[in-house]
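A single protein chain has been removed from this complex, and every other one stays in its place.
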Amino acid sequence: MKLHYYPGCTLKEKTTNLDESTYAAMKMLGYELVEPENWTCCGAEFPLNEEKIVGLAAPARILRQVEMEGGDKVVTACAFCFNVLKQTHIALLNDPLKQKRINAYLKDDIRIDPVTKERTTDFPEYRGDVQVLHLLEFIQKEIGYEKVRSLIRRDLGNLRAAPYYGCRLLRPKGETGIDEPDDPSIFEEFLESIGIGVVDFPFKQECCGSYLSVSLPDAASEVSYRILRSAKLNGADMVVLSCPLCYYNLDRRQDRIREKFLEFTGMPVLFFTQILAWALGVEAEILGLDQHFFDPRPVLGITDKAEVAS
Amino acid sequence: MRTILKLGKQEHRFIDRISELSGENVYSCYQCGRCSAGCPMAFEMDILPNQLIRLVQLGEEEALIASKTLFICASCFTCQSRCPKGINIANVAEAIRYLAEPKGKDHFGPDEVPAELADELP
Amino acid sequence: MNGNGKKKRIGVFVCHCGVNIAGVVDVERVAKALEGYSGVSFSTHYIYMCSEPGQNMILETIREEKLDSIIVAACSPTLHEKTFQSVIELAGLNPYQVEIANIREQDSWVHSDKEKATLKAIKIVKSMVEKVLQNESLEPIRVGVTRRALVIGAGISGIQSALDIADHGYEVLLVEKNPSIGGHMIQLSETFPTLDCSQCIMTPKMVEASRHPNIRILTYHEVESISGYVGNFKVKIRKKPRFVDPDKCTMCADCEDVCPQIVSDEFNMGLSFRKAIYLPFPQAVPGTYTLDIENCLGLLPIRCGKCKEVCEPDAINYDDQETVFEEEVGAVVVSTGYDLYDLNHLGEFGGEKYEDVINGLEFERILSASGPTGGEVRRPSDGKVPKNVVFIQCCGSRDPENHNPYCSKICCMYTSKHAMLYKHHVPDGNATVFYIDVRTGGKNFEEFYQRTIDEDQVLYVRGKVSKVYKEGDKIIVWGVDTLTGRKIEMEADLVVLAMSMVQTDGVNELLKKLRISSDANGWLSEAHPKLRPVESLNAGFYLAGCAHGPKDIPETVSQASAAVAKVGDLFAQEQLLHEPTVVPVDEDLCSGCGICVTICPYSARELDKEKGVVKVNEVLCEGCGACAAACPSGAAQQRNQTDDQIFSMVRAILRG
Partner (left out) sequence: MFEPQIMCFLCKWCTYAGADLAGTSRMKYDPSGINLRVMCSSRIDLQHILYAFRQGADGVFIGGCHPGDCHYVEGNYKTLRRSILFAKMLEDLGISRKRFRLEWISAAEGRKFVQAMNDFTAQIAELGPLNLDKMTLNNQKDFSHE
């Protein structure tokens, strides 16, 4: 089955492991992912300000492209992109005036084909009909946990994973979130369906430090550490998440966390699609597990290349 | 510290401008402090999120523009999800930053990102 | 013409009110202008109509001129309509044959142009003549009163109401859904602001209620439906099977001892266990065991049947059945109390995940001398004495965005009490209260709160908590002190949440059937927020206690007694008199469209399916006239304000 998938720039450049594992997992689940043609960056941050409404044009263009290609929904694996696209979708849906203003930009689009140098103009407006789904939601609503369960090939029953939502899957509270901001369960349900043990920990919805790892690295480390520590205290073998920024702060920056908090010994951090693909029997090489700061392979039982397929 | 409280035209214009830019009704904050209690970055801030809103209510534009908090807020929306009055402080902070920009108060420009981080940062 | 087709003889009496009217309106001219106007056979003016000589003049004129109806052109009807009604009654006429033409408040006092005011007065008087011409003589609708009350819910409000009604000398049915009366108050430890032991002041009342000859207590019963109208209700009551005969049960506890089924104890807020056959608490009224069929293994001897075997007095009857019976009452007091907001709404506090994060009622049980910890403050998880207790106010209250917008009113006080009592039990412990405001608007409440800080050294921190979670053995609380501008993180052994009060489950469904409205938050609505606070808009229903909104015990008891005073008003009447200016139906004209049925706010109209016309319960009709305006076929005509009357009045006003 074909399905529109918006990867976002980070997944193509930096966290290719999230992108590749998404492709691999979805293939196992019977989906062929289709990226909207000529997709651009979503802007990475939803404009929080009425004056910066132009910022909606980029994500709206992506949705329009999906619409042009006849799609009625688009999934993302990145929590950040999901959040921007979903907020854009809702903002345009609820505010006809905004939709009009943005469409004024979209109509003036010009595209020049890099090869033929052909100019395309006269683009249609975005009608607002594209449903934005995070992959976790797509699995819950459209694939169904039963189906996932039936396709599991590796037994992860002896492992315990802490689902980390972070901010962008749940907040701002309201239509944008995929679950209750302070009592979510969709990630847990997902993990249960792939047969891994689930750890409930109170920091699952806390912020990872976001971009403050640039401006206030120490503060960000502290915030990240609290999350990892809480997961560990509650018996997690790994943290599972869906946001590249959270991944950056929680995994890639574990060096800094260790410097600051000497008692911290490290914690594997995986994208949910990696653990899904692994459970579905995808080979380890495809999953980009070697890109992680804290190598998750030992905890998954991957020693060298000797994979245990069941 | 002393504030000579004067809610004149200028102050109201400022408060209304912030409300308009952010889409939040800053008048409705009743200073429960819940935003600050749950804010993950509060420990780094010079003024707490609830104080940020308070200063808007007092029309203290300058104190706000001078505050570090504006650039520490991580836009995590924890405050928004728990505020009894549904106020989104990240939006308010963004609105103040917007007003501060022409005054040259951007805290951390992209060129200041260390090169080794720039490669990896999403 | 009047209803009988006879010509009317109308008298017009124009009042000067000294110069109040006559100074602006030419009263003589008014009286003149009415002479000979349709149906008017006499017209005069006089200086003070309401004075004794004025009244006498009217009386004599009626007799001499053989008048059958009169118009008094004077002040507003609100002032003297009653006066002149008595005058014509003295003359042997029906009070509905007098109409007041308001030429003072709505004419002479508000205009200064004499000519215009006079012309206006003439039109006003003529319009009233047109009305009285078609007025019917009416008798008030009389209905009897059943002097017997139903009280729903037997907490302190219901018990107080029942006792007061019974002391007035009337019979009361006190219906309680639980196995015992007592409500929440019997669960409390000590009560602010005086710290009396709740059981000590409550138990005597419960016993008194059970012994009062005028009170019939129906515990383990529920009201199924109520029909009828004020003074004459029919109530269907459902008796739930208790499987134990209260008259035979000696409370020997033998059954309890052998029962293998252990379930969580509601009375102790789940902090202890009970058996499937149980006594809810030692002072329960009625003093009898109850077999909880939901949790019983099954009554068949093959499944269990142990309790019946050991019961010496043979009080247990496995064949007990649910029954529904009907009773007649004249008034209903609704005193169904409150529930606490569910902890699960607060995910950021862990919902119900953490055993040591509890609500106020659980803490009451922990503090109670007869509670699950025997009156020692021990925390639920491991029975340790907590050394750091954090109290969090306004949980689920004052939060229009996520929870309930209202203030629950009592939690500031009970939190203060909790902190104080905790310090009495654990003097070396720390009590910290997180609050937004401390509201102590009751007699001696502020003094009580100040004692909590002055003498018991409880620390009040101003700021609303945002997160409570567990780390190992410790509970961590994230708050803020808005007074110093510091974010606060602290460890606690026990956290007590002042959960919002909410309407009792199921009450609104019941009351919707009774047409008692509730506000946006689910609390029952009073007839007027200031002037009729204990009556429902629906006549015959009275409100007492927390069913109407959050309240403490003193207020609950005052409201209960006030409601009973209103019940007394009702029962003191020989017969209920009802305004007859209602809207009946002309069956010949009625098409049975049913429009009026949906319009009527009092359900006074009902479609008679067989006859295809509407039936009107004149006792329920309040005479608003909304149905008359809506009826497409003119079948609904308001007595003494028919469409024809309105038309003729309009004509007189505009052409008169």
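Residue numbering begins at 1 within each chain, and the chains themselves are lettered A, B and C in the order written.
Everything that follows uses one rule, which is that a contact is a pair of C-beta atoms (placed from the backbone, for glycine too) under 8 Å apart; a residue touches a chain by one contact, two chains touch by 3 or more.
Every value quoted in this text rests on a predicted model; they were computed, and no experiment measured them.
With respect to the full assembly, the chain omitted from this view is in touch with C. The chain omitted from view is touched by exactly one of C:E35, C:E60 or C:D113, namely C:D113. Remark: the residues of subunit C touching the chain excluded from display are 1, 38, 76-78, 102, 104-107, 109-113, 116-117, 120, 123-124, 127, 133-134, 517, 537, 581, 599, 601-602, 622-626, 628-630, 638, 641, 643-644, 646-651, 653-655.
We take it that only the chains that are shown with their structure count from here on.
Chain contacts in this assembly form a complete graph, since each chain touches every other chain.
Chain centres here are Cα means. That of subunit A falls 53 Å from that of subunit C.
Distance from the subunit A centre to the subunit B centre is 28 Å, each centre being the mean of its Cα atoms. Residue numbers of subunit C whose C-beta contacts span two or more other chains: 348, 467.
In subunit B, the residues that touch at least two other chains are 43, 78, 82. Only residues 30-39, 42-43, 47-48, 50-51, 78, 82-86 of subunit B touch subunit C when the two sit together in their complex. The part of subunit C that touches subunit A in the complex is made up of residues 344, 346-348, 350-351, 353, 467, 469-472. Listing the residues of subunit A that touch subunit C in their complex gives 180-183, 200, 202-203, 230, 233.
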